[in-house]
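Pasting in a structure now, in structure tokens, and then I'll have a few things to ask.
The complex is shown incomplete by one protein chain, all other protein chains being positioned as in the whole.
== subunit A ==
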Amino acid sequence: MDQRKCECGHTNPVGTLLCESCGKPLNVEVHEQTSFPDMRYEGMARRSQTNKTKVIDRVWNFFSSVKIAIGIIIVILVASAVGTIFPQQMYIPVPVPTEADVARFYTESYGTLGTIFYGLGFHNMYSSWWFVTLLVMLGTSLVICSLDRVVPLYKALKKPRLNQHKSFLKGQKLFAEGELAPEADQEAILDASALALKEKGYRIFRTERAIMAEKGRFSRWGPYINHIGLILFLVGTLMRSLPGFYLDEYVWVREGQTMAIPNTPYYIKNENYTTEYWSEDEMPEQLELKGGAIVKSYQTDAILYENKSAGVPGKKPDLVEVQKGPIVVNHPMVQDSVYIYQSGVQEMQLGALNFTVVDLKNNKKEIGLIKIDLYNPQPEQTIADGFTVRILDYFPDFIMGKDGKPATKTNLPKNPMVALELIGENGNYNEKLVYLEGTILTQKKDPRYGLDIKMPDLIDIAGLNVRVDKALPLIYFGSFIFLAGVAIGVFWQHRRVWVQTQEGSILVAAHTNKNWFGLRREVDGLVKQAELPVTIEDKTKAKA
């Protein structure tokens, strides 16, 4: 029932267009080349062309269609381009802490169009549900269209038919027929043809009255290989959402500080940070820099520790040094699968305040130095015999709270306020002072001891980006496969040439998947060299 019998006696599976054995079109009357079945798979049955009724078939057919695939590609293309008209949210050059700031940014910078851009959600286009859906559809299409075609292609390539039905040959784009003189030696003509084709690098299949010459068969696998590469690539990007495959952390580490890197067993210490600038004699040419300078390197000298007791709850970190060295842009520090990138810097930040305590009543005689580490202030320090300084209160980022009490806005020492108590003469004398915004406020009108403000310690804070991306090898591998597939597919072409003798005539036909121009030249060469009495019909001319 679900078989189709050809007049040559062969039984074909349902959906077959050209008899698997002799190549005669099944159930189609072929008068013209245009109505001839698609030659790509030599008429092999394809699921998408055979089953069309059920929902699953419809879905399958949708995704296996090249037309649809091109449609998806074009939609992604257009959407991607539109997304670059204004910057994506992540590339906004000014800080936009709240959603309202984001909205305002687009409206203020780009006017009405900006408002629309934001309103449509294009400021986060590439992670939007619909954009991701498009990518998933592309992936689905890649998988389904490959599955749909790979078996028919295998069959078409594996079983080249030799004795083709005349209507098969006639159906080819490149076809020629000629009278054979009665005395002509058919054997010799075929031999000559075979020789001519062989010289052009064809592989020859021969029967008594027919030859089929073929070359570049493997190139037909190129597209499948490249699509597999793309699929691997997409799988790689999806794998990042698996636990443990992907990590993206950002740590700010100030000089001298050791920081835990979240979600890893590692700690990192910033020993020293430097920004280097190109000096003038290093530049190949005198430049007008308008007062600016060009950065040569951003470098954090770091030590990486591993916490041996990580994962043991309640246990103190037990740090072991595993690596030491510079982290420079383009040269991340690598430990197993963890990559640490030099990624940002806040330079010249307040690190510590320095003061000298002076005796105002004694010609400003220096009593001693105090240093207030703004990240880790010491509650009390002794600066001279019998003289201590105590910190009474510390607000790293001082503001006056709504309730009239001092408070801190952030934990960073951007605007430090320190209240100090100077205790001299072994505790017998004391003085209270407040440091704020470069000035000293005293409690007493006429104090005995005072503070001279010294240059504060300025430190650099390095921004380090920490990444794990275990899918990366797969992503690169997929890219490589893609390229290999493209190369196989585009640098070679699959060509088949048939020469057959039949009832006093000679038939020549040829097929290729691309580059008809080159095939035409080869067939012309064949006709000339083997002196075949045919003229080739030109159905291949590119039409204007």
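Quick note on the criterion: contacts are C-beta pairs under 8 Å (C-beta built on N, C-alpha and C of every residue); 3 or more make two chains touch, one makes a residue touch a chain; residues count from 1.
Throughout what follows, contacts and distances are computed from a predicted model.
The chain that is not shown carries the UniProt protein name "C-type cytochrome biogenesis protein CcsB", picked from "DNA repair protein RecO", "ATP-binding cassette domain-containing protein", "C-type cytochrome biogenesis protein CcsB" or "Electron transfer flavoprotein subunit beta". When the full complex is taken into account, the listed residue touching the unshown chain is A:Ile73, out of A:Cys8, A:Val59 or A:Ile73.
From the set A:Tyr273, A:Phe355 or A:Phe482, the residue in touch with the chain omitted from the display is A:Phe482, counting the whole complex. In the complete complex, the residue from A:Glu285, A:Asp385 or A:Asp403 that touches the missing chain is A:Glu285.
Residue A:Pro87 is the one among A:Pro87, A:Gly178 or A:Gly256 that touches the chain missing from this view.
Considering the complete assembly, subunit A touches the hidden chain via residues 40, 66-67, 69-70, 73-74, 76-77, 80-81, 83-85, 87-88, 90-91, 94, 108-114, 126, 223, 248, 278, 282-285, 287, 294-298, 328-332, 339, 341, 343, 465, 467, 469, 472, 475-476, 479-480, 482-483, 486-487, 490-491, 513-518, 520, 540-544.
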